[in-house]
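Sending over a structure as structure tokens; questions will come in a sec.
Up next, chain A:
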Amino acid sequence: MFQVRIHGRGGQGVVSAAEMLSIAAFDEGRFAQAFPSFGSERMGAPVTAFCRIDDREIRTREPVNEPDALIVQDPTLLHQIDLFSGLSPAGYILINSTRSFDELGLGDFLRGFNHRNVCTVPATELALKYVGRPLPNAALLGGFAAISGQLHFESVARAIEGKFSGKVGQANAAAAREAYEAVLAARTAETAHA
Partner candidate 1 sequence: MLKQIEGSRAIAEAVALCRPEVICAYPITPQTHIVEALGEMVKKEEIEHCEFINVESEFAALSVAIGSSAAGARSYTATASQGILFMAEAVYNAAGLGLPIVMTIGNRAIGAPINIWNDHSDSMSMRDAGWIQLFAETNQEAADLHIQAFRLAEELSCPVMVCVDGFILTHAYDRVDIPTQQQVDAYLPRFEPVQILDVDEPVSIGAMVGPDAFFEVRYLQHHKQLMALDLIPRLADEFRQKFGRDAGGLIRSYRCDDAETIVVALGSLVGTIKDAVDGMREAGHRIGVVSICSFRPFPLAAVRAALVRAKRVVVVEKCFAVGIGGIVSDGVRKALAGSQVPTYTAIAGLGGRPVTQKSLVGLFESAQGDALEQLNFLDLKRDVVEREIARGRKQRRAGPSAEAILRDLRALRSGIPLGAA
Partner candidate 2 sequence: MTQQPVKFYQTGTFTVGNRLLPGDERAVQANMRRTNSLNSGHRACQGCGEALGARYAIDAAMQATGNRVIAINATGCLEVFSTPYPETSWQIPWMHSLFGNAAAVAAGVAAALRIKGGKGAKVIAQGGDGGTTDIGFGCLSGMFERNDDVLYICYDNEAYMNTGVQRSSATPPAARTATTMSVGRHPGNVFGTGKNVPLIAMAHHIPYVATASVANLRDLEAKVTRAMGVSGARYIHIHVPCPLGWGSQPADTIKIARLAVESGLFPLFEAVDGEVTARYQLRRRVPVEDYLRLQRRFAHLFGATPDTQTIAAIQAMADRNVRTFGLEAA
Partner candidate 3 sequence: MKKPFAITLDPGSSLANHTGSWRNNRPVYVDRLPPCNNACPAGENIQGWLYHAESGDYRKAWEELVTNNPLPACMGRVCYHPCETACNRATLDSAVGIHAVERFLGDEALRQGWALPAPAADSGKRVLVVGAGPSGLSAAYQLRRMGHAVTIAEAGPMTGGMMRFGIPKYRLPRDILDGEIKRIADLGVEIKLNSRVDSILEAMTAGRYDAAFLAVGAHIAKRAYIPAGGAARILDAVSVLRGMEDTDQPMLGRRVVVYGGGNTALDVARTAKRLGASEAIIVYRRTREKMPAHDFEVQEALEEGIMIKWLSTIKRMEDAALTVEKMQLDDQGFPQPTGEFETLEADSLVLALGQDVDLSLLDKVPGLEIADGVVKVDRNMMTGHAGIFAGGDMVPSERTVTVAIGHGKKAARNIDAWLRGGKYAAPEKHELATVERLNTWYYTDAPQTVQPALDIARRQSSFDEVVGGLDERNAQFEARRCLSCGNCFECDNCYGVCPDNAVIKLGPGRRFEFNYDYCKGCGMCAAECPCGAIAMVPETI
């Protein structure tokens, strides 16, 4: 079972991101379970959503306390809540930011992590570029497909296009594709580096 935890703020499509992940997994014939951290949050408040992906039926209903991957949609949350709780150094991290981990002040924290598994993506900028709105979730999902290897980009793109209809869907998918390719490129560079 692969468990993802997504952090963001109300209004950033955190819950939708988890849902799209689950749909992409479903599309590949896998089992998936997406759910939000339930609450009465309003726009701007910190929000968490979860997605489990497995090859057999997922029965457990507890929250994801030990995620395999973490998607952070809003870097301003970094110093506000314990984002990395339960994440093992073997885990994946994807952060929406134009800056590097060092610039974000995470250099030391990530020293034990596999550098192929952690990445930042300028998802908001990509969204503004393709969609015209600062909604980073789709781009991050493209990045997630690249970094985690859990899902094919095509199924993620289909899930995005299913969630956002028409042109908006295509634009989000395009943002996701650029993020996907950027992360792949970064990983290739990382490999070459290593």
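In picking the candidates, the idea was that all candidates are chains of the complex that A comes from, given by their letters.
By definition in this document, a contact is a pair of C-beta atoms (placed from the backbone, for glycine too) under 8 Å apart; a residue touches a chain by one contact, two chains touch by 3 or more; residues count from 1.
These numbers come from a predicted model, not from an experiment.
S.K.: Hey, among 1, 2 or 3, which one's touching chain A in this complex?
M.R.: So the chain touching chain A in this assembly is 1.
S.K.: Where on chain A is candidate 1 touching in the complex?
M.R.: Interface residues on the chain A side: 18-19, 22-23, 25-27, 31-36, 38-40, 58-63, 65.
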